[in-house]
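Below are the structure tokens for one structure; questions will follow.
What you see is the complex with one protein chain gone and the rest in place.
All chains are identified by letter, namely A, B and C, in their written order; residue positions are counted from 1 within each chain.
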């Protein structure tokens, strides 16, 4: 049972930190904003990094586009092409963006920005569309159904007492098929290769 | 068997590092020095810390005296009162002294200093006494016989399956018999007590 | 076996002045005690550092720096060398102002100070933390030439913390509680959904690593520990735990940390870090300084599903294997150190290591993994690593047929 440690949180304290939003709408605050309002805010607070059309500036991430590319050699994963739930957009924009000024947006501003992000991703097409707590649940993202549960293990598992292959596990002596693309990564020798592509997630 | 790692040491290399001296005399180099010669060197190189008579200066250690004090409340342990073997004096003075200029003394100088340390401890009384490799083994220190082997464990050892005392292990409720002498040791509060006596060995 | 040539060459040589001329450190006093109240490594170890690869990310505040695995040994990662993965830089938190809140499906929502948390029963456990994106750059092929970069988003320390179950029981779980959501106090305020069974099993709310307070880069003063599961769930700068009946589908488990397959579907809630191993020495940043004879191959193996059962090493690119020696404590969900000592004949080698854990799971080759996952899943690349060792001791990251 309880040890008598800590104290009860006040409702005001909980309200200050309880900012998460779930797909069923739990956690959405009262508020509303239109695509047009969102565009204004986006151009002021977001476009410098994410691009006017959410296409990404330099190395900053893109927020729109890429629909239908998930099976390409280089998939483009954005809100419209990949994210399952709109609630995640609200939740994340409010808690983490703009980068460097987190939790500075009001609920109305966040609703407006989310509406604009839907517009950039062609999920809504009307600039006068208004997103609010009341209609939030009616918006479904295109890729919602394409997530599956973890089926692992998905490679070899030995039966009890079995050993992995130890001898002649390959028919032919192995040949080298690829060498390191970026030979010298150590920053100190001055000959680092630049921007070989790829990123860390 | 050997793995073929490393290389053979040359005799010159071994001679540079093989400086240890054993009680049976193994390791003593050729050389000699008198008490009088040792006094000259000691006063120049040692007395500033150890005192002209080896009595110790300030906090630096004493090197002479204390014979017969080992059962006193505050024993004085020096070469004369406590050390078992003279070889240790040679070995240590050569490898570690003077403090800050280790291994700077020649064998003749070390023999002379050891002779002088014997004189300061009244083990030899003739200022013209000369110590050398040849007569080194004839000098015995007074406390040689008073060392015994480790007999531990020397307190309670439980028999297999037994438990230590858990209840009513003292007849009376314990009283505090002593409190910390040095209450505030932390150097940061500016109220440290000075020189409460004792040292670390 | 004996390297006869090496022994023959070991005859008398010229004396080494490093021996015959006493160095200064044998003659003169060094610095005294307490000149270094909190010590630091020798200046001669100044190359042993975390490193980043600037072009990998948009900004250093949302980025990674890698553990120098090639320079380390044993199973403990020194605190100052644990890889970093931040999303809004390092929060510098005043512990006297830090609070932990528990709210949601609880009898009583609670707030704790750091002093409060230290009154709960606590535990000490050695656990690895691996980011699911570790080795992510290597999915398509051999990319970065060094195990610090290919495998350096892993570390292993002893955590001291309160089992999360004690904290949840203090608040009292409602009967429909099924998930918990840890949340960070940094400017990324990261959140993840953790199933209640895991939360009540072995999760810790930790405040120490390797005996001292968490480092700021690792979440000072408080972080979540989710043994064996992907590092992203081990929320740093932990400020809140919400209890709920459904997952939250946060950005870090939807946009990110889902594994996109060839067929366009994406796996979600891929929590466990499968068994994995890597040879840390020799490796591209740790070439061999001798040309033949007694040689030590050293590496790490770990599994989110428990203990490592065995590690095998191949010198010929996976065609033939020999068992390696697991050395020191083999602890569940911690790294294990393995060694393979062999007599090198000086010829080219294709070194590989392959871990098997206590469930029987065998670390797959990269080809086996790609066959199942494609090349765009980004995360959970636990494929076998190959190093090409040349006769001159240099080592390169390669792939083999």
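Rule of thumb we're sticking to: a residue touches a chain if its C-beta (ideal position, glycine included) is under 8 Å from a C-beta of that chain, and two chains touch if they have at least 3 such contacts.
Because the structure is predicted, anything quoted here is derived from the model rather than measured.
**Q** So there's a chain missing from this view; which of the remaining chains does it actually touch?
**A** Per the contact definition above, the missing chain touches A, B, C.
**Q** Which of these touches the unseen chain: C:79, C:169 or C:359?
**A** C:79
**Q** Touching the absent chain in the whole complex: find that residue among C:140, C:208 or C:256.
**A** Checking the options C:140, C:208 or C:256, the one contacting the hidden chain is C:208.
**Q** Name, in rising order, the residues on chain C that touch the hidden chain in the full complex.
**A** Chain C touches the chain not shown through residues 10, 16, 18-19, 23, 25-45, 48-52, 59-61, 63-65, 71-82, 84-86, 88-95, 97-99, 101, 108, 111, 115, 118-126, 157-160, 185-187, 189, 208, 210-213, 215-217, 220-221, 237, 239, 289-290, 293-296, 298, 327-329, 331, 337, 339, 341.
**Q** So that we can see where the missing chain sits, which residues of chain A does it touch?
**A** Residues 1-8, 10, 12-13, 16-17, 99-104 of chain A touch the chain that is not shown.
**Q** If you put the missing chain back, which residues of chain B would it touch?
**A** Residues 1-3, 5-9, 13-14, 17-24, 58-61, 70-71, 73-75, 77, 79, 82-85, 87-88, 91-92, 95-96, 99-100, 102-103, 146-160, 162, 164-170, 172-188, 194-196, 198-201 of chain B touch the chain that is not shown.
As a working rule, only the chains that are shown with their structure count from here on.
**Q** If you average the Cα atoms per chain, which one ends up farthest from chain B?
**A** So the chain farthest away from chain B turns out to be A.
**Q** Looking at every pair of chains, which two share the most C-beta contact pairs?
**A** A-C
**Q** Give, as an integer number of Å, the spacing between the C-alpha centres of chain C and chain B.
**A** 48
**Q** Centroid from C-alpha atoms only, then distance chain A to chain C, rounded to Å. What do you get?
**A** Computed value for the inter-centroid distance: 24 Å.
**Q** Among the residues of chain C, which ones contact at least 2 other chains?
**A** none
**Q** Hunt down the residues of chain B that sit against at least two other chains at once, touch-wise.
**A** Chain B, residues with two or more chain partners: not present.
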